[in-house]
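Input: a single structure, listed below in structure tokens.
Note that this complex is displayed minus one protein chain, with the remaining chains in position.
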Amino acid sequence: MSATSPAEARESAGPIISHQVAAPEGKPRGEFLFFALRSKKFMLSVVILAVLAVVAIFGPIIDSTDPVAQNGLPMQQPTLDPGNWFGTTYFGEDVFAQFANGLRASFFVGFLGGGLAAVIGMTVGFVAGYRGGWVDEALNMITNVFLVIPTLAVLLVITSYLQARGVMFEAVFIGATSWPWAARAIRAQTFSLRSREFIDLAKLSGRGSRQIIVSEIASNMSSYLLLTFILLFGGAILIAASLDFIGLGPTGGISLGLMMYNAVTWAALQLGIWWWFIPPGVGIMATVGALYVMNVGLDEIFNPKLRTM
Amino acid sequence: MLSLNRVSKVYKTGTFGGKELLAVRDVSFDVNGGEVVSLIGESGSGKTTVGKMILKLIEISRGTITLDGQDISQIHGGDVKSYYRQVQGVFQDPFSSYNPIFKADRVFAMIRGAYFPDVPASEWADKLDAALRSVTLDPGQVLNKYPHQLSGGQLQRLLVARALLLDLKILVADEIISMLDASTRIDVLNLLADLQTRGMGILFITHDLSLGNYISQKTVILRRGVIVEMGDTEKVFGHPTHPYTRLLVSSVPQLHKKWAEIEAELSAPIAGKGGCPFHDAYPLAGRSPEPSADEPTLVKIEDDHFVGCFELESEKAQQVA
Partner (left out) sequence: MSLQVTDLRVYYRTLAGDVKALDGATFGIADKEIMGLAGESGCGKSTLGNSLIRLDGRMKYVAGSVNLDGTDLPIWDSDEMVHYRYMEVSVVPQYAMSAMNPTRKIGKMVSELVESRGVSYKEIRPEFERRIDLVGLRRDVTDRYPIELSGGMKQRMVMVISTLMDPSLLITDEITSALDVSTQRAVAETLVSFRDHGFVKSMMVITHDMSILYQIADSILVMYAGKLAEKATTEVIIGRPLHPYTRMLVSSLPEVGVRYADKKLTGIPGGPPSLLHPPTGCRFRARCPLAFAKCEQEPPFVEVEPGHWAACWKATGSDA
């Protein structure tokens, strides 16, 4: 996706269309809603994420069982009785409580990790793209270093030193290592925006670099930044689940990846305890999948060239 | 008064920056208040580079640009803002000059925020109104709209109005006409001429000779970064001397004369003893890549009409690209 210049959009749309026809109002906000409500991809993904969010927020309140308390009878099949919606694990833990709390943890890691990666990526990308010159070279070098670092190996080394790790650590680690592609992409966009004449005009109005980056460049890329954040968010959840699954996740608490790790360790598949690993698997798939589909939907909404009429 | 004195712009090219590319070389001319100077050149002539150097958007490599005697490369930090109070620019693509996600009149708000923070709202509204009317725009039609809701001509005039809010001495107009329709071009041109009669100095950068001829008093012809001919507009167009100028004049499509007629009309070139008036006057000043500071770049062939060396490098002027 690229920030198309109005001139290009005009030329491709023909001389008449973009001047006289837009969505009903001339305002970008109204236009966004207009197309958003019509986009199947966007609406579907919003619905899925909304359902998951409700489970994550209210689930642990409705079912306030401690997810790691081995209170119930082991390996119970799910029923419709309250407190047993998803059955119990090998150890008698409430699977639904685990699922709901795990969703919460996943969203938290995704938000924090993705958010941190977004902040770093944006800062590096904007500064490198706008300044150019040796600043750009230096930041590029740093970006390349981070790209090349084998994050798994680094994590293994760190875990051997840190015996107790929390969700916060995982989020920060993911945030600190998954930003390079975002920085690259934002830098490229900034480069192309930087040579536009309204940037020159802002300089001629006496604006400083930082002001220009925020008020002219970032604002013009706002849809792209949103999409980047969504991708980082989804990516962080996926990475966290993968790390948890191989045992490199937080040492306490519960998460979707950890549920699957336990399920595999305790032979849930062979024992037929499908309700232990299917919910977390579907949960991860649904969350990440919905986020990516939302991304595609938003891309279509924001970029008139991708819309089919 | 804006004065350029042997201004050059050097770009480093090559894998490790070993080679140099001179986009602009030893350009000298003045823009006084109350006059329009056309800077005419084709693509690659360096005319936009000159405009951007005057606007301090690009650094000057060699030479000096002075405004009322003050060297502009010595203006830093906070003083740059006051420089922009006196010198402003308008660019070629009206749609690219506005941030498309904001309304068009944000450009005025930016000026207000930077230069008139203490002016009360009603006084500002009056000032804005006056500026808009002086560019023949109806405030009711253009305020509070997004750029895509306005036409190219309106957007360009809004930019001129923006420049008028300050106490402008010099306006750099870089190809501002080329993206406008024929019927609006002339309105914007007349507007510039009007500003000139009221005392503003305008540098009109263009590739279109007819436009330059229409509104400017002085003309500077630029080719590959070097001035080849310069002087009073009527003299430069009346008897173009340099082969490049003659090529341009004979190639411009005119409305009432065919190309063949124009070519026939161009009087025989002023041939000196060696075929080049510049080298006739300065026989020892060879075309070295780096003319020293006291070597002249142009020779005067009549009052207010100067011409540079005739050499157009190895290719013949007729063999276009």
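So that you can tell them apart, the chains are marked A and B in the order they are listed, and the count of residues begins at 1 in each.
The criterion applied here is as follows: a residue touches a chain if its C-beta (ideal position, glycine included) is under 8 Å from a C-beta of that chain, and two chains touch if they have at least 3 such contacts.
As the structure is a computational prediction, the values presented were derived from the model and not from experiment.
Checked against the full complex, the one of B:85, B:207, B:224 or B:239 touching the unshown chain is B:207. Here one chain is not drawn; of B:74, B:122 or B:183, the residue touching it is B:183. Contact between chain B and the unshown chain involves residues 42-43, 151, 153, 181-187, 189-190, 193, 207-211, 213-215, 233-234, 237, 247-249, 251-256, 258-259, 319-321.
In the analysis below, only the chains that are shown with their structure count from here on.
In terms of their C-alpha centroids, the spacing between chain A and chain B amounts to 49 Å. Chain contact summary for the complex, chain B toward chain A: residues 52, 55, 57, 80-81, 84, 88-89, 91-93, 95-102, 107, 110-111, 114-115, 145-149, 151, 159.
Residues 5-7, 10, 18-19, 22, 26-28, 196-198, 200-207, 216, 219-220, 222 of chain A are the ones touching chain B in the complex.
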